[in-house]
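What follows is one structure encoded as structure tokens, with my remarks underneath.
As you look at this complex, bear in mind that one protein chain is not there, while each of the others sits in place.
As written, the chain order gives the labels A and B, with residue 1 at the start of each chain.
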Amino acid sequence: MTTAVGTLPGTTAATLESADPKPIIEPRSEFDIDISGTVGKPFVDNPKMQSRNCNVFYDDKQAIFDVDLDIGKNEIIALIGPSGCGKSTYLRVFNRMNDTIPICRVTGEHTLDGQDIYAKDQDPVLLRARVGMVFQKPNPFPKSIYDNVAYGARLHGLASNRSELDDLVEASLIKAGLFSEVKDDLQKPGTGLSGGQQQRLCIARAIAVDPEVILMDEPTSALDPIATAVIEELMDDLKTNYTIAIVTHSMQQAARVSQRTAYFHLGKLVEVNDTNQVFTNPEHKLTENYITGRFG
Amino acid sequence: MNSTITSTQIIQASLRKRYAKERRFRFFGLLSILISFAFLIVLLFTIISKGLPAFQQTYIKLDVTIDETILGVTKDSEHNALYSASYNKVIKQTLTTMFPDASGRKQKRALKNLVSSSAAYDLRDAVVADPSLLGTTQSFWFLAKDDVDVFMKGKIDRSLPETERRIKDYQLSWIDALLAEDRLEKRFNTVLFTAGDSREPEQAGMKGAIMGSLYTMIITLLISFPIAVASAAYLEEFAPQNNRWVDIIEININNLAAVPSIVFGLLGLAVYINFFGVPRSTPLLGGLVLALMTLPTIIIASRAAIKAVPPSIKEAAVGLGASPVQTLFHHTLPLAMPGILTGTIIGMAQALGETAPLLMIGMVAFVAEVPQGFLDPATVMPVQVYLWSDSPERAFTERTSAAIMILLAFLVVMNLLAIMLRKKFERRW
Partner (left out) sequence: MEIGQHISQRYNQELEDIRSQVLKMGGLVEGQAEGAVKALLERDGDLAKTISKQDYKVNKMEVDIDEECARVIARRQPTASDLRLVIAVVKVITDLERVGDEAAKIASYSIKLAEKKTVTQMYAELEHLSQLVLNMLHDALDAFARLDVEQSLTVISLEKKINTEFNNLSRLLITHMMEDPRHIKNVLRITWCARSLERIGDHSRNICEYVVYLVKGKDIRHTKIDEVLPEYFPDDDEI
């Protein structure tokens, strides 16, 4: 082999060196990289929810800086980024979950179907009925499976009698792909299910309120790969009727389930693009570094 | 360097010391448990050994000739006349007939004091219920006087010189005579549970104190539980964070738990009696004062229980569109309930055993009647213990211990209740 290389004028060691003019590990340069503004396509033609100039503060500490983003109808948008980049905080802006934290302050314009969700006359209860949420840790109520799913419907009076409620519970469980597994155990406690089933129960619970948007905050981070795959498959089915925004730590998951991917870094939205592009040819250096597992 | 000594060897060398330390610690832990257990055993032993005899009471059988002439009534007399007739004399007559050797005022009085003063009432009740008994001779079991009772329980030593004994020789001869005829018998002491307080030990019972405690506890529970749970829920879930006023309130609630209980009594005296005019010595007043004292205990326990409810459950409810109050009532409180109930029962047990504040508001008075409601003068169990322990009669000593036993039994039952409620309401999440 070495002789073969040796016979080559030009493509020898000299070329190999010149091929990689930079040292293998550069000094960390994350602060040199410009992240003012967002690259890519933060806006879509048929937005379900819109966010403009979003800033979030915890007391005087700013968590989100000037984020503009659209969530399109019936799309799955994935929010990715390193820990503490503000992606979960940003997700909670969309159903005003941050209201429950007294020191949290949100500024900017946020709309759902063009309506300002932070308007004075916007009832957060109604908003949360329209924008459901699934959390990181499966958190079924310590009640029966039936009562878990029926809770939201009872709360908002969505079913007028028992049989309607039964139907609603069944339909929600079917949509969440859980019905066949629990149809004989509806009165058993929801906390007795496996982790993946619990998370699907939480999804069924969210669906039962018939939301238009479902926010998912790392819904599979506590689950094993099989349960994760089932939930991802479920998300794909849900996409036809709902708009989904998902925060995830797993880039592979973002790549698998989403149509668009938004990359957050230090509270700023660095890049939004079609998932295909983000994972093959990201525009921003920071996105590239993050998804390929590089420093910076 | 010490390249010859590996770290494994260093660790091995220190292992023995570490294990010895561990053994020492375990030994001291076990020792302290044994010591406290020994104290408990001693306490229980003394109380039970002293108190057990009180659950028995000596009765005397007398064949009473119900003489119409002594009573001055006939079968056809009015109810009132039957009721107010002098049955004492009949009893006295009976005893004099049985023991004609009694001479002199002193011996005659001693003879009369073989049976309790309640014997006359028992006789009266029997005659009033059935006037046909008049003129006949009937056998009755009467309560023995406390001295006889104490003697029967072996608390008086026969061998002592007469001057040092409460029971004199002539009394001894009567008792021996009665014993010979099987006219003395020890039975289960129902009086202890069915009668109110009395100056006569053999007639004194706990019922008044038990009912008084019950009424007081009801008031305490009704007032302190809702207020405490509401304040705990507000402080945990709704009060603004890092607010100076909230901090001050929190500190004060914690301090309130450490305030000596007698201070609450003074407060009750000043505010409830003098300002609001709540009648003194009543369960209502006692309940109000004890509620004040119980509040901080329940608040602190409830806050801890509410804080322990996982935030993920609350988030889930809020995420589904539940309002904060709905979240509180649907999820937070039910999940916190075992802790709240435990705290409540501990607080109530504390209140049940409390004496000091009640002394200040007149619940220490001698109340012979069993209270019928919240506004009747009453006393409570620990106060009853205090009152009896203060009484000079020998028979009250054992009754004091018996009262403590009853009080302890109530506390044990309450604690069991706490455990059961916790088990019942406890859910995993």
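One rule holds for everything that comes next: a residue touches a chain if its C-beta (ideal position, glycine included) is under 8 Å from a C-beta of that chain, and two chains touch if they have at least 3 such contacts.
Keep in mind the model is a prediction, meaning the values are calculated, not measured.
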| item | value |
| --- | --- |
| Which displayed chains the unshown chain touches | A |
| Interface with the undisplayed chain - residues on chain A | 1, 4-5, 7-8, 10-12, 15-16, 18-20, 22-26, 251-252, 255, 278-282, 287-289, 291-296 |
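Please note the rule applied: only the chains that are shown with their structure count from here on.
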| item | value |
| --- | --- |
| Interchain centroid distance [CA atoms averaged], chain A/chain B, Å | 62 |
| Footprint of chain B on chain A - complex, ascending | 95, 97, 100, 102-103, 125-129, 132-133, 135, 137, 139-142, 151-152, 155-156, 189, 191, 202, 205-206, 209 |
| Residues of chain B touching chain A in the complex | 240-241, 310, 312-313, 315-324, 326, 330-331, 335, 427-429 |
